[in-house]
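Before anything else, here's the structure in question.
Other chains of the complex are left out, but the ones given are in their true place.
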Amino acid sequence: MNYLVLDKIIKDALLEDIPNDDITTNSIIDDKSICSVDLIAKEEGIIAGCKVFERVFHILGNVQVKFFKKDGDKVLNKEKIAFIEGNTRNILMGERVALNILQRMSGIATNTNKYVEKIKHTKAKLLDTRKTTPNLRILEKYSVKVGGGHNHRFNLSDGVMLKDNHINAAGGIKNAVRLALENSSFVRKIEVEVENIEMVKEALECNVDIIMLDNMDLQTSKKAIELINGNALIEFSGNVCLNNIKNIAELGVDYISVGALTHSSKILDLSMKNLKVI
Amino acid sequence: MNYLVLDKIIKDALLEDIPNDDITTNSIIDDKSICSVDLIAKEEGIIAGCKVFERVFHILGNVQVKFFKKDGDKVLNKEKIAFIEGNTRNILMGERVALNILQRMSGIATNTNKYVEKIKHTKAKLLDTRKTTPNLRILEKYSVKVGGGHNHRFNLSDGVMLKDNHINAAGGIKNAVRLALENSSFVRKIEVEVENIEMVKEALECNVDIIMLDNMDLQTSKKAIELINGNALIEFSGNVCLNNIKNIAELGVDYISVGALTHSSKILDLSMKNLKVI
């Protein structure tokens, strides 16, 4: 991961949590005190973000983290994930920020993995979206990959996608695709969001690279896939959940995107326990 | 809300989503194009963050937002929440960032409100924690209030709380409280986290302002509350969920803190629809 971006996130988060000083820790702990503490899982899941967790303490300084797991590993309830040793003040000051990040990242990886398990017998790949937490996208898209998913475009500057509002604004798919081909870089693929069979046909006539079936029912989707017939990559999107993703994948789509991976995953519960002053 | 903090969050989020240009929008929409679009709820919930949503477009410029709801209002599925009108490019560029923020804030308010409903017949007040999304704490703590909850301390610099690791590091509650009183500002209340009856007694002897019962079973909690007997404010924390919060509140605690409000609320589904070029 890009440390220049990562460090900004971490430093901002540390300043959010400690705008001047940690008044509890500074009041009761000598700045030369050394301790050790364990990072423990409080439920089962997939761990993601080990290097980010470590980086929090690297930035605070004088703390070593030894991980027994690496990103993508399954952890069990009560399992010890890491051993942290170093300056007591810095460990206590960084605890919440480090856990807040690691818990969120692991929560996303864990949730992603549940979706991936449902469709692993098909050719469909699971995708994230841009429905990420503001200013944490780099961490969240990474976590999706750790959980077995794949990344869609990262932002509005690096992928062309013509959505309903774009198509409305441009007055139809044909005009929108024409303008996109004319004005965007030739290194971009063109993706179009379609809502019905008419739009599928129109998109096919434009030779777009990717067609996204948006909120389509299974029957219409099936018809769309037959029409496309391999002439474009197919992404399915909209109202996908753990209950219906298997059926969608078995239709034969190439990709299924799920906003909930990043906007509604619960965290993985982790804790720092057994602090011992040395 | 403090606009200096808010604007930094929004500008960072806009740059995350548009590091150089929105290549889709710029390719197909003229920079003089004007349009209108509706903000629609796609499920029922409590709305929070109207001013933040509006601020995204204020920063992009030349877009007006007219809200039909205000923070704290209930919205129904398919209900129109706002009418947005202005520069088409800016509306399309800001759509995702504005929704990402509003959906998260409203998700927290909605979830908070469910907890509040469960305990409104008791004196207990619902609290948030520091288990917030890194760098969005100001938005999330605000959303908890919109949903009917109350805020605990904002960060490590503005409240003294002696947690298990602090007590371990300081060698017991008495020493920790003594040092906290000596070294922190007199404007601070002292809160101590306790795990059993022995610790409750020790905390009481120290005359602390707030005692937090951490992960205690109901029976022990009851005994603790009797012992405290009004000599300290009581906060209950740990493994609180919608199923057990009623029972906890009815024990007679003053406050119940729930990390899940900010670390595991799902979003409220919202959408911008019916774009019309003017």
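By written order: A and B. Residues from 1 in each chain.
Please note the rule applied: contacts are C-beta pairs under 8 Å (C-beta built on N, C-alpha and C of every residue); 3 or more make two chains touch, one makes a residue touch a chain.
Just so you know, these numbers come straight off a predicted model, no measurement behind them.
Taking the whole complex of the structure file rather than the 2 chains in place, the copy count of the single sequence reaches 6.
Simple rule for what comes next: only the chains that are shown with their structure count from here on.
If you average the CA atoms of chain A and of chain B, the two centres end up 21 Å from each other. Those residues of chain A lying in contact with chain B across their complex are 9-10, 12-13, 16-29, 33, 35, 37, 88, 91-93, 95-97, 99-101, 103-104, 107, 130-137, 155-162, 164-166, 168-171, 175-176, 179-180, 182-185, 188, 260, 263-264, 266-267, 272-273, 275-277.
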